[in-house]
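Of the protein chains in this complex, one is absent; all others appear in place.
Right, subunit A next:
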Amino acid sequence: MSIFTRRTFLQTSGAVAAGAALPLGAPAFIRSANAADTVKLGCLFSSSGTMANLEGRLNYVAKMAAAEINAAGGVNGKTVEVVASDPASDWPLYAQVGRQMLTETKVAALFGCWTSVSRKTVLPVVEQNDGLLFYPLHFEGDENSKNVVYVNSPPASSVLPAVDYLMSPDGVEAKRFFMIGSDYVWPRTINKQLKGYWKSKGIEETAWKEEYVPFSFSNFQTLVNQVRAFADAPGGKCVVVLTVVGSSIPDFLREFANQGITATDVPILGLDMVEADLEGLDTKKLVGHLNCWAYLQQAKGEANTKFLSGWKDFVAKEKVPFSADVAIDPMVSTYDAVHLWAMAAKKAGSFDVPEVRKAFAGLSFDCPSGYKIAMTAENNYVSRGVFIGSVNESQGFDVLWQSKDAPKPVPMSPFG
């Protein structure tokens, strides 16, 4: 239905085909609609390649949020229309498709990218065209563009609280760290900042080890052997900080469990680990491993109940090829992003990027996470709550710890 291959997308990225293929609530209405009474939003999420299983679902969440906004009367008298694409997990293609969306499809804002490497390729495109990119993933920080809205948290309000928890007496009093990441900008920057952070806490350099693997690497036997050797050496409790992405996450977890290591021996802090990564794994042996996000499915509150039931209905109604019972942080962040954009556009009374950007200051939204997320005039960062999740037996995460309120985001890290 809306699954484009790369080729068909490139041929028909014009508005005509996109409008006809979109499974929005009212197809008859959309067909008759012309540019005068709709406003377009562009999605840059892959539905093929190594990121497909994760990014694919974000297209649908954006559509769901747009449907909610339309049901409430649209924005500035116009209906919101979401145009999806497929950059095929091919980083340069994100920039190409993004440029097309901005200059040809004339979208009012872009929502997209999962990996930092794809965001970095789109960054010059939105800056040249003065567009807006809403980026829904927690990331390495150290970036502050007026053309990107960082909907999720930089390390200071996601990774560092989680590492602090692990090092505290409430956690496991971690003293030593084994960092394993995919070889690209996000893991390397995160690990650089972590090392700086540990140095500032007076931890010796011998207390950590750092390994990188290629994208979609799956043969983790030797690495897990190394983790076992490192963890059993003297010097205190060891934790694994896992920043591999995509299909490498379940492969690593499977090998880890098979070699008989449990979370009580060596806990894993999976920074990119979501429910979708646990599909197809026997999580009984993985119970207790951790992740940290700005939303977990088990978050309490009415906003979450509403979001989850909304997603369930949307999946059933639109026959979305993703699970109706799984909600992950980037989904909620995308949902928040569309709503934040709509609120800003409404406040500005315009869809012009400079006007919308000015309207960001002082916005706040009841996020499904239960926190009231907010933006300030200072930058385009959104303050979010912090959750630490613990893998449970039913392929999900229990909320182990959550912050009292949403900390103010710090874009630039002081730790390297």
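What we mean here is this: contacts are C-beta pairs under 8 Å (C-beta built on N, C-alpha and C of every residue); 3 or more make two chains touch, one makes a residue touch a chain; residues count from 1.
As a working rule, contacts and distances are computed from a predicted model.
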Listed names "Branched-chain amino acid ABC transporter permease", "Mannose-1-phosphate guanyltransferase", "Aldehyde dehydrogenase family protein" or "TonB-dependent receptor", matching UniProt entry of the absent chain: "Branched-chain amino acid ABC transporter permease"
Among A:N76, A:Q128, A:S200 or A:Q221, the residue in touch with the chain that has been omitted: A:Q221
Residue of A:G98, A:G112 or A:P250 touching the missing chain in the full complex: A:P250
Residue in contact with the excluded chain [from A:V185, A:A324, A:L363 or A:V399]: A:V399
Option touching the unshown chain, where A:V245, A:A263, A:A294 or A:V382 are the choices: A:A263
Touch list for subunit A against the chain that is not drawn: 3, 5, 47-50, 52-53, 56, 166, 169-172, 183, 211-214, 216-219, 221-223, 225-226, 228-229, 232-234, 247, 250-251, 254-255, 257-260, 263-264, 267, 276, 279-280, 282, 285, 287-288, 290, 321-323, 390, 392-393, 398-400
